[in-house]
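Omission of a single protein chain aside, the complex is shown with its protein chains in their original locations.
Chains: A, B and C, in written order; residue numbering restarts at 1 for each.
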Amino acid sequence: MNQLWLIPFLPLAGFLLNGLVALVASSARAENESGADHPGAPLPYAQRLFHGIVGVGSVGLAAVLSFAALVPYALGSMRAPEGLAPIVQTVYTWMAAGDYTVDVAFRLDALSALMLSFVTFVGTLIHVYSVGYMQKEEGYGRYFSYLNLFMFAMLTLVLADSLPLLFVGWEGVGLCSYLLIGYYYDKDFCAAAGKKAFIANRVGDFGMVLGIFGVFALFGTADFSFVELAKRQVLAGNAPLGVYAVCLLLFLGACGKSAQVPLHVWLPDAMAGPTPVSALIHAATMVTAGVYLVARCSALFVLSPDALTLVAWIGAGTAIFAATIGLAQNDIKKVLAYSTVSQLGYMFLACGVGAFSAGMFHVFTHAFFKACLFLGSGSVIMSMHHEQDMRKMGGLAGRIPQTFRTMLVATLAIAGVFPLAGFFSKDMILGSAAASGHWALYAVGLFTAGLTAFYMFRLVSMTFFGKARGHGHGHGEHAHESPPTMTVPLWILAAFSVVAGLLGVPVALGGSDRIGRFLEASVAHPEIHEMSHGLEIGLMLLSVGVAVTGLAWAWRWYGKAAGPAEAVSPEAQAFHERTGALGRLVANKWNVDEGIEALVLSPFRKIGTFLWRGFDALFIDGIANASAFLVELLGDLLRFFTTGHVRNYALAFTLGFAALVAYVWMS
Amino acid sequence: MPALSGELVVFGFASLLVLAFALLMVVQKTPVRSVLSLVVTFFGLSVLAILLAAPFIAALQIFVYAGAILVLFLFVIMLLNLKEEAADKDDRPVQRTLGLLVALALGGLLAGATLRAPLPPRGTPTGTPIPMPDEIPALGRLLFSDYLLAFEVLSLLLLVAAVGALLLSKRRFE
Amino acid sequence: MSPALAAALEGAAKIAFVWGVVLGAVLPNLIWVERRMAGLIQDRPGPNRVGPFGLFQAIADILKMFMKEDVVPMYADRLLHTIAPLILLVPAMSTFAVIPFGSSIRLFDRDISLVVADVNIGILYVFALTSIGIYGLVLAGWASNNKFALMGGLRSSAQVISYELAMGIAAISVFLAAGSLRLTKVVEYQASGTFLGFLPLWNCFPQALGCMIFVVSAFAETNRLPFDHPEAEAELVAGYHTEYSAFRFGMFFMAEYLNLIAASAMMATLYFGGWSLPGLHLTGIPGGVVSIAVFAAKTGFFIFLFVWVRWTLPRFRFDQLMNLGWKVFLPLALLNLIVTGALVLWGVI
Partner (left out) sequence: MTGVLPGVAPMAVPPGAFLVVATLLFAIGLAGALLKRNALSIFLSIELMMNAVNLLFLTYARMRGDLAGQMIVFFVIAVAAAEAAVGLAIFVALFRAHRTVDVDKIALLKW
């Protein structure tokens, strides 16, 4: 497969096609309906079919191509002792400054191959799912064109061979996320959420851009050949400090994109978008771009241990922080959102302790079960007629069995129950944390694992067990299973969240840590002194134990909640009363939004108001008005010379000309 | 002082004609008559042009200037039915006297200046010599080589002028 | 005798010859011919009293005109009213200067080319004069202080200007083919070869369209039927010369006929080979004489055509006239010019 560029450009083609057709169709409808196409008008079936085929088809084709590309590569590099050299294909020279050129070049190596595999695969499934999920929505074509555009940007990001090109994809996915969060732009909170996401990402991108410049300053190049240079420690700039700064800047970008504290605020609000979007962009693919970036630049990060420590602690902090918030949420999607944030924290924790391959492994597995969970929640919400409050659900296990089973599997996976995917990846993270001697981090991770298990099973229990709460039409009693276009992807994802972990069975369990060896080629590996297998297995048992405890606890508090009215058991209520202020704080998401409002936004508003009222209105306008006044004065004086008699003008003109001639003659 | 030749006689006659009728054109009160005197002036000018080895220009002078432009003037005058210039005397005497003075002064200045302007020494003409028997092909070649751009721009200008004239002379602007 | 004097004499002789023939022989007989033709076409005898076949009718008319009183209406612009006919007449008479009426003749051992002034801007000269003629009409109309006259004058000038365009552009293609503005060169070009192998290289064959345009426009230029709006009796009494009488009217009359003759001569020269006749290559005196005869014959034919058409076709409406000129002939002439230009460029012609 020697045409890598086709992979991103197929979705682009899909985007153009869908977008154009949607535009033309909607304008046509607007015309013959004598007005803007009024909301809720379902598209004609033929057009829906077209959009579906183009949208799914383009991405599916891209997926086929990418597997055609990466499978041979993966197998080959598995056999080769050192792994294969990365495949780099230059499409054309993007910009040339002096003797330095930035090419539009695509790179296929272990890292991008891994990303490519699940991005295209999960992406395709979610496109299929969307066909079912969005069928009643208006702007069907718009939705698919955005989704295709996102796939284009994401694939560019993954395949890019240079930081500038990666940044293009980076911004592209940011844009698409903004567009899709604000998909229901006629609802205020959706538009607001979109803006919030965009601005939070800007903060990150600011660091990202500076980071790119920094990399260029350090290595004299911005394409990924700098990784090699970093491995051989060939540095141009002021080494230790420079590296530290660049790492922090790049990590700032990663934080923005991957919703790490304190830039995580946008991700929960992003749930305002359609659920498949949350699954694709805000769980499986885009938000992991930050981890990908850090893994890409791992060689650089390794050069600066301080930066790595910071990464690790930010990750760990985010993990536990988000997990605590997740405990107290009642909106099913919000819970999943915070769980995503917390899992991302895990990944950064792994990177921080130098286990980049472990981080990427978790990215990989997480993509499957989190996507599965989100899609499942989407199915639930749809069956509940767009009810998202878990307290109004309950007892759905019997009504939507397929959704229930798939979600249960995914929950066990994310909780880290042996032998599901989540277990291996999470355990690899905790193991390497312990192995690298950061026992504090390990403890945090372990505790978070417990919390994860708890809130996830809380979600499952409140949704599916007990009796149907809520009342009136369109609730539990009338819930019905979703169409196969939605359930089939659920099953596939569930299956993968079971088996995906087998890629990385640790040596201790008689496996051979394939993923680690696979990624060796492209990510750095600071030497981790091995632990004895006994200790390792012990830790595994411990984490499984913690997970099971969490599950049991959640079942005890929420699973048996019987009464039609109550969502939670008395114990839970009691516990909540006992925690008091702290509990309220947690339930209120630690007041992060309020804090940002108070510390950042309101000062900015004040400054802005001052610049407007004081500086612009008084000073600038003052100058303008003054000059205008002067000109007017001058005009009042001069206008007495304009008699309006053409002959006067002619005479004056001639006098001037005569004077000129006289002057020329004399001189 | 060159010998009195036929050419000189023609020149004297033509230039007298030109100046006389130019003056007549200015002092004339009736627009129609001033147009006519201008026509005569142009005749004289074309004679001068022939003396200056520019018969093509001479023909154009009559063909375009006298034959087209001034006829247009006549048209407009007749259309607006302009008779005698208003009998009431000029209400800006200053303008009148001053204008006269300035015109004379400038005329004198220019005459002096042109006469003092450096002229190429005898017998060393610069640029392409005028092929006496038929200068029209030479002009044509020049027009379509060195002056091509000007020529094209000119054609555009004429088009614009035609359109503009049509628009302006429409009865209503709506 | 000195060459200069000889040249002067030669020129004088030619002028005398041309004007003598035109004014003395052609013009009076033309009047007669026209009236007799009218009679013939209208199935009546026509003038047949004065002299044999009424041949002296023209002379009688002219005498009458000179004897009548010359009336100048009140409130007319005397000066202009007086000179207007002259302005019309003089150019009409000057046109003949550039028309080659014969090949060349050898007399008093000097070659005499049979054209008064062989200027290198022949055609431009002709058109310039035509455009001057307009003034005569306009001023006659304006000076008479009579609305019919004014109408006639304006009409005629509008008409002449309009058709001058089509005519000129049609003629340009001829000069493109001949490669010179000299009328002698044009004639020589037409005498030089054959068209399609069997036809003489007269411009009427390769330039058929241009020829048609030129001929029809010539009718308009000379204010002849079917384009005689300046003096459309039915509408304008007598058009621009309503207020003219006696020999001033005669001048207009003369001018019209002179223009007619000149136009015929131009057609013969531009499109029908002038004095040349295929397969006729005499030299010396007989050659010159024969060439003059040939030229006279061709011109005569066109004069006849003018008369014939006048008594055959009715008058157009003025708007029809203008539409024909601007919307049909001008584009056609331009098309013809472009095609000719292309052919010349590719060396076909």
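Annotations
The rule is simple: contacts are C-beta pairs under 8 Å (C-beta built on N, C-alpha and C of every residue); 3 or more make two chains touch, one makes a residue touch a chain.
Since we're looking at a predicted model, the values are computed, not measured.
Here the chain not displayed is in touch, across the complete complex, with A, B.
Taking the complete complex into account, A:639 is the one of A:79, A:232, A:480 or A:639 that touches the chain left out. Contact between chain B and the unshown chain involves residues 2-3, 5, 7-8, 11, 15, 18-19, 22-23, 25-26, 31, 34-35, 38, 41-42, 45, 48-49, 51-54, 56-57, 60-61, 64-65, 68-69, 72-73, 75-77, 79-80, 82, 85-86, 90-92, 95-96, 99-100, 102-104, 106-108, 110-111, 114-115, 119-133, 135, 138-139, 142-143, 146-147, 150, 154, 157-158, 160-162, 164-169, 171. Contact residues of chain A toward the unshown chain are 639, 642-647, 649-651, 654.
Everything that follows uses one rule, which is that only the chains that are shown with their structure count from here on.
Judged by contacting C-beta pairs, the busier of the interfaces B-C and A-B is B-C.
Averaged C-alpha coordinates put the centre of chain A at 91 Å from the centre of chain C. Chain B and chain C have Cα centroids separated by 29 Å. Rounded to whole angstrom units, the spacing between the C-alpha centres of chain A and chain B is 79.
Within the complex formed with chain B, the residues of chain A that make contact are 645, 647-648, 651, 654-655, 657-658, 661-662, 664-665. Of all residues in chain C, only 77, 79-80, 119-121, 124-125, 127-132, 134-135, 138-139, 142, 150, 154, 157, 161, 164, 180-182 touch chain B in the complex they form.
For chain B in complex with chain C, the touching residues are 30, 32-33, 36, 39, 55-56, 58-60, 62-63, 66-68, 71, 74-75, 78, 133-136.
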